[in-house]
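Take a look at the following structure, please.
A single protein chain has been omitted; all remaining protein chains appear in their positions.
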Amino acid sequence: MSERTVPDLLTRPSAGRAASMPLMGREGEPTVFELSSPGRKAWSFRETGLPEWAPEDLVPAEHLAGAPPALPEMSERDLVAHMSRLSSRNYSVDHGAYPLGSCTMKYNPKLCDAVAAMPALAHCHPAQPDDQIQGWLALLADLERILCEVTGTAAATLQPAAGAQGELTGLLLMRAWHESRGRTPTKVLIPDSAHGTNPASAAMAGYEAVEVPSDGRGLVDLDALRRLVSDDVAGLMLTNPNTVGLFEVDIEPIAAALHAADGLLYYDGANLNAILGAVRPGDMGFDIVHLNLHKTFATPHGGGGPGAGPVAVSERLAPFLPGPLPRPVPGEEGRYRWEMPERSIGRIHGWHGNALVLARAYAYILFHGGEGLAEIARTAVLNARYLKERLRGTYDFPYDGPCMHEFVASSAGIKRKSGAKALDLAKRLIEEGFHPPTMYFPLIVDEALMVEPTETESPQTVEALAQALLAVAAEAEADGGAAARAAPRTTPVGRVDEAAAARQLRLTWSG
Amino acid sequence: MSERTVPDLLTRPSAGRAASMPLMGREGEPTVFELSSPGRKAWSFRETGLPEWAPEDLVPAEHLAGAPPALPEMSERDLVAHMSRLSSRNYSVDHGAYPLGSCTMKYNPKLCDAVAAMPALAHCHPAQPDDQIQGWLALLADLERILCEVTGTAAATLQPAAGAQGELTGLLLMRAWHESRGRTPTKVLIPDSAHGTNPASAAMAGYEAVEVPSDGRGLVDLDALRRLVSDDVAGLMLTNPNTVGLFEVDIEPIAAALHAADGLLYYDGANLNAILGAVRPGDMGFDIVHLNLHKTFATPHGGGGPGAGPVAVSERLAPFLPGPLPRPVPGEEGRYRWEMPERSIGRIHGWHGNALVLARAYAYILFHGGEGLAEIARTAVLNARYLKERLRGTYDFPYDGPCMHEFVASSAGIKRKSGAKALDLAKRLIEEGFHPPTMYFPLIVDEALMVEPTETESPQTVEALAQALLAVAAEAEADGGAAARAAPRTTPVGRVDEAAAARQLRLTWSG
Amino acid sequence: MGSFVPHTTSEIEAMLGFLGLDSLDDLFAHIPEAVRLAGGLAIDPGRSEADVLDRLGALAGRNRPAGPSSGTGQLVCFAGGGAYEHDIPTAVRALAGRSEFVTSYTPYQPELAQGVLQALFEYQTMLCRITGMDVANASLYDGASAAVEGLNLAAAATGRKLVWVSAGVRPAIRAVIRTLCGPRLEIREAPLRDGRTVWPDDLDQPAALLLAHPNHLGVLEDVAGAGELAHAAGALLVAGADPVAAGVLRPVGELGADVAVGEGQPLGTPLAFGGPYVGLFAVKQAPYVRRWLPGRLVGEGQDSEGRKAYVLTLSTREQHIRRAGASSNVCTNQTLIAVTTAIHLAWLGPQGLRELALRCARGARYTRDALLRIRGVEPAATAPTLYEFAVRTPRPAGEVLEKLAEAGFLGGLELTREYPELGEALLVTVTETRTRADIDAYVTAFEKAVA
Partner (left out) sequence: MGSFVPHTTSEIEAMLGFLGLDSLDDLFAHIPEAVRLAGGLAIDPGRSEADVLDRLGALAGRNRPAGPSSGTGQLVCFAGGGAYEHDIPTAVRALAGRSEFVTSYTPYQPELAQGVLQALFEYQTMLCRITGMDVANASLYDGASAAVEGLNLAAAATGRKLVWVSAGVRPAIRAVIRTLCGPRLEIREAPLRDGRTVWPDDLDQPAALLLAHPNHLGVLEDVAGAGELAHAAGALLVAGADPVAAGVLRPVGELGADVAVGEGQPLGTPLAFGGPYVGLFAVKQAPYVRRWLPGRLVGEGQDSEGRKAYVLTLSTREQHIRRAGASSNVCTNQTLIAVTTAIHLAWLGPQGLRELALRCARGARYTRDALLRIRGVEPAATAPTLYEFAVRTPRPAGEVLEKLAEAGFLGGLELTREYPELGEALLVTVTETRTRADIDAYVTAFEKAVA
């Protein structure tokens, strides 16, 4: 038999080869474009019995594309293999602890997945008339009521798609309220420890963001705040517990200072986990609260979304809420309709918000009930407090008040002794089987590691995390940070050079 | 602050630590028992409003257990983490090619998962009266019809839960048929290359299994067969294409020899992939055929089951089929009822077989249609033939006829040159990103590697597999098999010592 | 037309070119013309995924499902008798549905299958704990095949051929035993009296006694007594054990059973029109395991570096090694359902399993008390039951069920045909899914149906 040559067509990357699956090996996974083969297909469509008009009969020549977009051409099997392998190259809450501070990566109940998959929830058109969507309206109305109870407020909009959109909504409400009173203050006060979305949202709402310094306790510097408060201040955005995990114990005088100057208090409630059933923003004097349902209420984060960022407000701000809102039909027990608040700032979302995320959060709340929510807070704080105390002596706590659901440690001392940065310790922790904590946030702490174990991690997991954090620190001091700087060595890729990637931008695949 | 000691309770294995996930590390995963903590729980039950009778009021003292069984006590979060991590320690078709000969590990369509999840299929009680389950009866009747068309037979039972149970069923049908004719032959002929379930099933059916030798072609030795055929032979069990992947081209004289002695032909149709729409067992003279739906018809193998092993028979055997069977109600178009064949051998399954597996196979067939099934066969053979030819010159083919959907290579030559056994090459292949082929089967081939790429693997995948198989052989010849013997080094555990595990039995966890 | 074949025309041509062939048909050229199919299969053309879903959806729409309990079940289920509608925790479903479990093969390559292997090892251990046995295999097909294999093991271990089967064993399982053991074993039936098995005085050198506990009338059997009889006669006691009842009942292993068999469906698997379920199988240690145990077994061992590793073991018992001499022909079994069962048992834990059993029993007690207050409804047995029980009806049982179906209930299973001695009788089952409101409505409908 003569020598036969292998056709070129066949020596392209193979979608069946699994060398990129960490179970098997450490190679890279080709892109869908490399796995594409001209003419291959996964799709099939329903038989309709309709006339088969040609493209030219359906689309005017000036609009008709010469060829469809250059998408990959794959078999369903290859697509499944590719995406399944990609999934195996990704960490998740389902696979282990994820103690990212400020992110509340708790267990995402499968129960809520089942709810979001209910066909009679998942297949309603958002423009269906009220009488066809009474289930949805009742659900949203009850969720609104519950979120108001949790936050000590009067009414809420469920439209914002995430926390940041909630912030913008809240600030526009603030603006509308001031305008309704003939005022146009231009500044919003924001602590230096605040999440970056706070100043960014203020800017988008047309406000100047003015930084409020923290004091030695890591709390709002009350004197500085008092000096900053003026007629030109629309309000203060505050997180409490704040982003160093501490409760702003001066909240009463803080609120008084703002209110005295006709300023409003905005509560960044992205992370309510510590205060559920224990403290309510409304009771502390806040007028506006946004909540991240994808944190406190365990709707999964999806690798970066979707979330939901409802905004709840006190009585005096309710007339300005975005709409429409689900409201009871007077005289018809149990029936609801969409209503636009009288002085509404308008719409925030193209429809009604991330409805299926809202349904998940609602199921989560029904499951726990009022007392269950309080138990969450107590346990979340217990885990954080225990973990923090276990790290004492090895990590520093520049702001050492009693922490709530999370705490910020500094590894500056370790860095001095070993050269290992927070980043190095974080990467080394991966090799110990843990996702790293949040690094370098908040900005006011040097070599910050922000740790939030959440309530769904067992005491054994919290202890194991403590041991791992202590071990990597001890190792760094012993070896001058060598192992930490080389980490992670157990992952499909090693330390990624983020700076180089930003310099040499490659944002699409181009062969 | 005084030194505080960490409570023992907290230093037990942690369910949140992910070091066993191959993405993170290479540690072992603790068992559920080690992750258990007394008093922890995941369960919750519906509120019923029923009286809360005490156990003693419900169960007589002599029956009442003192304590419930010592099951693990876990939170749902920990259970999810543990099982998700375990899943990450397992290979699957969804993640890549799985070229196991005799196993037909093709793509398992997600479409069929959706069908099996349909509530109106998944939540019918198997004892519901006929009028409540017309959908199921129609489905099963149509599936029976189609399987008969595929195999060239007259009627079928869908009860057998797997191939081996199908074999036993077929042999009991053989026995019943002979008995109906007043005969009680005691032997069943089985080729030496046959799957182990064939002789084992024969023994369970009360027959003596008599081995038929293969000839130099790897086919049934026709002369030897003729010598073995006698009055005392109930029949012959044959796989065609046989377990070395070759078509028994003498099937006509083989069938004639058996039929002449009043013997029946049994077709082991576990792997029909090569002959769909091309050749039918009934047309070759077979009276009894079992099919493995979990192979040819792509119902997933579930890590070892469930499958389904329907048995189809020719007209003359139909009266003996197990029952009940779904049959049309005379005079009522489209309506079905359960009927017991008149001379039925009885029941094989506690209910109606693995119904949801049957539904999956039915959906698979509807999707492909008759021509689609034929395309499967053609492509499966093409892939195998190509792969075999690519390996020529490096691997040996002791039986070198034109292969069908799979082929058996021998690495005996490589072993002579390098010392590397088939096992070593197989383990080395893992490091190249492929699940190994079937090893050491069939028994008649030395250092056998039985390879079945299946039709859903792309040409590129088949070529990549060829290159990997060639590469590991070349490497072994170069390094005397050293790398192969050390393999696999990329998996969570290295080469497992099966012999030691069988000597030193540990079959349950005992702390 | 749907297809999962990836090959494009030019790829097929390239491959054929490499092989020196002209067409795909040439691949089959060596097959005798006489046995080749001319004209293709008479099966409708393929269709799209959406069309398949439409068609299957339409077929399914012709069923009246008896579940799921949370959701859209059309009939409220009071039927059991071997197949039970229980709530399945969403987490159990999600985990058992992970594609690494669903789409893998039998774990022949342990290095790539530690996930399934460890899950099965945990299953084996949990099954031993709920049955009180020493060694469990990694699953059999269903409760019926487990019973068959139990009798086969007993026959092999004792070298005897006679087995006694209680009439309290579910009729379909007895039918399967007759079919599958019939050719090799002699099967005799022990009748029930007031719902409990009466073993004959002369057992006549049996290999095994087989009973179910609770049995098909829901009645609790005298397992210990049967064990003594069996052992005195040199036989094994094979006991059908209910995994839900295991939450409150003394384990059969403690009561003298040598082999525990059973149906695992109630723990995590839907009614599924009868399958796939899972056959539970566990034995006392010596001397059965190495030689006679059927089915797959996972053991704990080590890898080349001494790390703990799980692996299929004792394959010398199995068909692929021992062929005609194997302990059984079983090969593919029900691994995924065994894994599901393990996940469900871990979700329940000891207290959850106990609570589950108690809740079923409470519902049954409440239902039974209420039904027996209806005029003409009588107990079919007075012996203690747990969560299933048999009642005699003043009208034909089939008719009662029909009327209950009209009222929206799957009212139970008819017992009359299989147990004519009971007269018109029904088996009624109550699980944790039934609320007081469900039961009250059922009892009202029942009262009307028998009036």
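Letters A, B and C mark the chains in the order given here, with residues in each chain numbered from 1 onward.
Here, contacts are C-beta pairs under 8 Å (C-beta built on N, C-alpha and C of every residue); 3 or more make two chains touch, one makes a residue touch a chain.
Everything numeric here is computed off the predicted structure, so don't read it as measured data.
Visitor: Using the whole complex, pick out the displayed chains that touch the missing one.
Guide: A, B, C
Visitor: Of B:R17, B:R40, B:H195 or B:H290, which one is in contact with the hidden chain?
Guide: Checking each option in B:R17, B:R40, B:H195 or B:H290, the one touching the absent chain turns out to be B:R40.
Visitor: Considering the complete complex, identify which of C:E49, C:E122, C:D222 or C:E388 is in touch with the unshown chain.
Guide: Final answer for the missing-chain contact: C:E49.
Visitor: If I consider the whole complex, including the chain that's not displayed, which of A:A312, A:A355, A:A448 or A:A483 touches that chain?
Guide: A:A355
Visitor: Of the residues A:T197, A:S214, A:T296 or A:T394, I need the one that contacts the missing chain.
Guide: The single option touching the absent chain is A:T197.
Visitor: What does the interface between subunit B and the hidden chain look like in terms of residue numbers?
Guide: 4-7, 9-10, 23-24, 37-40, 44-47, 74-78, 84, 109-111, 113-114
Visitor: Over the whole complex, note the residues of subunit C touching the chain we left out.
Guide: 49-50, 53-54, 57, 69-72, 87, 89-90, 94, 98-99, 433
Methods note: only the chains that are shown with their structure count from here on.
Visitor: With contacts counted as defined, which of the two, B-C or A-C, has more C-beta pairs across the interface?
Guide: Per the contact counts, B-C leads.
Visitor: Give, as an integer number of Å, the spacing between the C-alpha centres of subunit C and subunit A.
Guide: 44
Visitor: Determine the centre-to-centre distance between subunit B and subunit C, using the mean Cα coordinates as centres, and give it in whole Å.
Guide: 19
Visitor: Give me the residues of subunit C that touch two or more other chains.
Guide: 1-2, 4-6, 11, 14-15, 18, 47-49, 51, 89, 91, 94, 99, 112
Visitor: Two or more other chains in contact with one residue: find those residues in subunit A.
Guide: Residue numbers touching two or more other chains: 4, 6, 9-10, 23-24, 37, 40, 75-78, 84, 109-110.
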